[in-house]
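Below is the structure I would like to discuss, written out as structure tokens.
A single protein chain has been removed from this complex, and every other one stays in its place.
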Amino acid sequence: MSFDAGYQSHKFKSVGTRPLRPDGVDKVTGRARYGADFNMPGQLVARVLRSPHAHARIVRIDTAKAEALKGVKAVVTAADLPDLTNGDGALFAILDNCMARTKAMYDGHAVAAVAAIDENVAKAALKLIEVEYELLPHVVDVDAAMQADAPVLNDTIFTTGVDPKPETPSNIANRSEFGHGDVDAGFAAADFIVERSYKTEQTHQGYIEPHACVANCNSDGSADLWVCTQGHFVYRQNCADLLGLEVSKLRVTSSEIGGGFGGKTHVWTEPVALALSRKAGRPVKLVMSREEVFRASGPTSATSIDVKIGARKDGKITGAMATLRYTSGPYPDMWAELGAMTSFACYDLENVKTVGFEVVVNRPKVAAYRAPSAPMAAFAVESAMDELAHKIGVNAVDLRVMNAASEGTKSSYGPVYGPIGIGPTLEAAQSHPHMSAPLGKNQGRGMACGFWFNFGGQTCSDLNVNADGTVGLAVGTVDVGGSRASLSLIAAEELGIDYQDIKAVIADTATLGYNDMTDGSRGTFSSSMATISAARNAIDVMRARAALMWDIPVDDIYWEEGHAKAAGSKYGNLSPLSVKEIAAESGNTGGPIAGHSEMIADGAGVSFGTHICDVEVDPETGSTRIVRYTVIQDAGKAVHPSYVEGQYQGGAAQGIGWALNEEYVYGDDGRLQNPGFLDYRIPVCSDLPMIDTQILEIPNPNHPYGVRGVGETPIVPPLAAIANAVSNAVGVRMSHIPMSPPRILAALNDAAKG
Amino acid sequence: MRYERPETIQAATTLLAEAQDSVFVLAGGTDLLVRMQRDDFEAELVVDIKSIAGITDVIETDDSFVIGAAVSCAALGEHAALRAAWPGVVEAANLIGSTQIQGRCTVVGNLCNASPAADSVPALIAAGAQARIVGPNGTRTVPVEEVPTGPGKTSLAKGEMIDAIVIAKPEPKSGDSYLRFTPRTEMDIAVVGASVHLVLDDAGTVKTARVALGAVGPKVLVSQEAAQSIIGTTLDAAALDALATVCSAASTPIDDKRGTVDFRKQVAGVLARRAALIAFERAGGTQ
Amino acid sequence: MVEVTLWAGLVPLADDQKTVTVEAETIRELLRKLGERYPALSGPIKDQVAVVIDGVVYRNDWSQRIPEGAEVFLMRRLAGG
Partner (left out) sequence: MSSIAVSTTINGDDVEYLCQADETLLDVLRNRLGLMGSKEGCGTGDCGACSTIIDGRVVCSCLVLGAEAQGRTIETIEGMANGAALHPLQTNFIEHAALQCGVCTPGFLMAAKALLDVNPDPTEEEIRFWLAGNLCRCTGYDKIVRAVQAAAVEMRGEQA
């Protein structure tokens, strides 16, 4: 069933409205069930023993005393998770991170786990597990880890992407390079050059719900996992691979998810819970403490970035270069590469070169955090762009407009762009009242642009028309920010029925075909495409049923405004058949009516945003207050505008926290000093003003309704927008994120000394 | 761990005296229960004092306020007379934690937790508050600054507890204030705290003053020299600069995850100056 | 004929060539021929690669046709958050 994903512009009836979300009542009454809200009869409580050392060889683990303690039903170590990854490096990294096999690679790395009848017994049992560690030198800083004399974390890592292939192991796992043209020639032709180095500290997604699951392995090889996750199908695959279970026998149910932002795209304790359940022969509930979430889930990278941009007097950029060093934790991945790809993505450049270095350190395994790697690269590049604008003496927005990418531009990471929204967001920023509002004492305004790729991927949906004509929609992408409402609007639009007559649910892995991880802002984009396809499939079935009911050829029947209609004058007396009427006869016309879609949603289309921020800096204490904030971003088509605004506001708030206060603080002992919400400071209600949003709609040609992904781009500009605002407020160029009060005050003192 | 809820002071102090191993007093619990989450926490007995008659009352006598040990900071903030008399003490108490913490935490708990960064302690000290300590062998009253002896340590003997804070009513033409520095606008532990209490003479110049700084040493720092720098002045620029310089010099903070030595020393001076101005204004002083 | 630009990570596996010309009308044909010509490429091609045709990213849709003269990129498949 070929599906035409091409954009057809038409007047929307449901899409673009703001109905109440179907999961709203459960969430405001406390009935919605999140990861930790599920229990099974006879379940045990699990606790994990974690390494207190940043880097240590595990010489010996003695679990005898723990296993002998009354009430303990199972104790597992790496020995209970045999390596079934047969050469798949990425899978082995997941396995080793779930339970250390030979070395503890960071403070918090799991080394053993216990399942007991209650929490107190489990805690007591942890104390009885004896682990003999051989301490090894550690390194947590990205630049220090790259020095020749730094301790080498993994002697099987040889830098890839360099020629000739090195013989000695290194903490630099990979070098990646992107770009085109000749940057040296570009810099030679420049009238002005800005060159500066930037650092950003490691931050965490900060979801309020800690990871939680209930796992149950039966003796017949079947298993159940109830878990808060952004991708229950991928969790099923990971867990099945690591535990040697058959995929179809492991059912994973996605609970309501209490925030993810990329941090719940990766299994942390779920395989351990399954292993404990298999060993104990009883269900096991494993809930992470907040301290464990900080120490042992997947924060983003800490970075160190050098940027050099050259431009002519008229503002045209002649050369742009960035060298980006990203930590990946103990296991290398693509984080530096993503940084290198996104850094100059907003711009149309003749000569550009970006080089990324993926660096392993003794920190937790990095996972995606909302447009992973992009906010740090944008901070460096957009700060340098602002400094360049000052040097040339041109307005910051004009400098962007002069160099902005547009349709047909060859991107800095390679491919040519289709129709993109950066130009319109810049123009909207220029004419936005915020841009011309007056500023008070010690206040400054900054702006910045941001970009994210967005993805499609494997998606499927089931749409069932019930006997009363109402519709059940089952999707496989997880709903955190209101996508059940958006997808119901999509189904209502395509079927031509009322939003109230549709109920969308997230299906578990046993009742729906495989769906990729809900990442890359693909939730609404991909599932809406699959839902439209399923709806069109259902419409064809209903047209056939109408043909049977009227006893006329199906080709003479067309679908309009939720009704089967007979085309042509010869059927003048046939009044249109509604979904309700067709459904009522389904028992006689062929059985239940449904529409299915199994597809690869592609052509997601990139998403651009421009942010404007006013800050007030207290020059005597270095404290920064966000006075005003505006987000302007292209959504292609805002299906449910309230929740598109919610993505813009939420991304901005995370960016504000990252820019001003959030950071992983490590002691000299390589231990995380602030694993808690008291000293890992995310913004509180009284820290922020109202966050204004402006949704632009430049249709995505590869989606029937023009929809683009919106979820990740909002976090990309804030670091730079705030840094530029602080610089314009008190005249110091901050190059280290977060711009905490001690850092700003030190910079002011240095500036005062001249 | 055992939980007891005595209804009289005597019963409470007896329980505290008889406990062999570690014993804790529970009033608001907002520090104690956080400590209990840690795996290394051990306690034989927790004594919940909230059922002791009168312990949750604020009593105004003709010359003082008697704040019961289990009065929540939220309740303190709602006591109009105390707020009018000692605005600095009340604003310090109301800065602790969040609305939810305010509904439980107490100034006595804040004092006995003995954190160098406690919010209410500098203001209590600047106000000259007294701690009424009860124990197996009777009651004694000491200035508040004598209770904390170092981070997490107090001078209370075994079996002793504080059952009230007593603050004398302020002299006429006096004012107090408390300011703290936190990176966020709420929910933070003070990186630096500064409290100033001063009394003006008839001419409107500072007659007496007390300056107390938090989070700049193992205990709250009471600086006589800082007080001297503003006595006899109407807080002109020179006096304020002297106050700031003295406070920065007197501070002996540490580097930690919340702030650096330089930052704390510099901001201690800034907050002391700003707090002095507020106290001066509240005392009726004019610049 | 189609000119394919390889993602930096693949260049060493294709005799260090940045661009390769291949006769292919679908993504399936393109990937099969690349794998045959440069066996070292067949590993990453299996599941780490996305094909970009004139700026549109196709994550793993072999049936997708490649128009004559289209700009084709082999890009690393990306993770998101």
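Residue numbering begins at 1 within each chain, and the chains themselves are lettered A, B and C in the order written.
Quick note on the criterion: contacts are C-beta pairs under 8 Å (C-beta built on N, C-alpha and C of every residue); 3 or more make two chains touch, one makes a residue touch a chain.
For clarity, every value in this text was computed on a predicted model and none was experimentally measured.
Of the chains displayed, those contacted by the omitted chain across the entire assembly are A, B. Of the listed positions B:Gln10, B:Gln37, B:Asn137 or B:Ser155, the one in contact with the omitted chain in the full complex is B:Gln37. When the omitted chain is restored, the residue from B:Ala92, B:Met187 or B:Val206 that touches it is B:Met187.
Those residues of chain B that touch the chain absent from the view are 1-3, 5, 26, 29-30, 33-34, 36-37, 43, 46, 48, 50, 72, 74, 97-101, 103-104, 185-187.
Touching residues on chain A toward the chain that is not drawn are 18, 20-21, 23-25, 27-34, 36-37, 120, 205-210, 256-261, 287, 289-290, 480-482, 642-643, 645-646, 649-654, 676-678, 682-688, 690-691.
Everything that follows uses one rule, which is that only the chains that are shown with their structure count from here on.
Chain A and chain C have Cα centroids separated by 26 Å. With centres taken as mean Cα positions, chain B sits 44 Å from chain A.
With centres defined as mean CA coordinates, chain C is found 68 Å away from chain B.
Chain contacts: chain B has no residue touching two or more partner chains. Residue positions of chain A touching 2 or more other chains: there are none.
Residue ranges on chain B touching chain A, taken from their complex, read 37, 39, 98, 181, 183-189, 191, 256-260, 262-263, 266-267, 270. Remark: chain A residues 160-161, 163, 174, 176-178, 205, 261-263, 265, 333-334, 337-338, 367-372, 411, 413-418, 452-458, 517, 519-522, 600, 602-605, 702, 712 touch chain C in the complex.
Residues 5, 7-9, 12, 16, 52, 54-61, 64, 71, 73, 75-76, 78-81 of chain C touch chain A in their complex.
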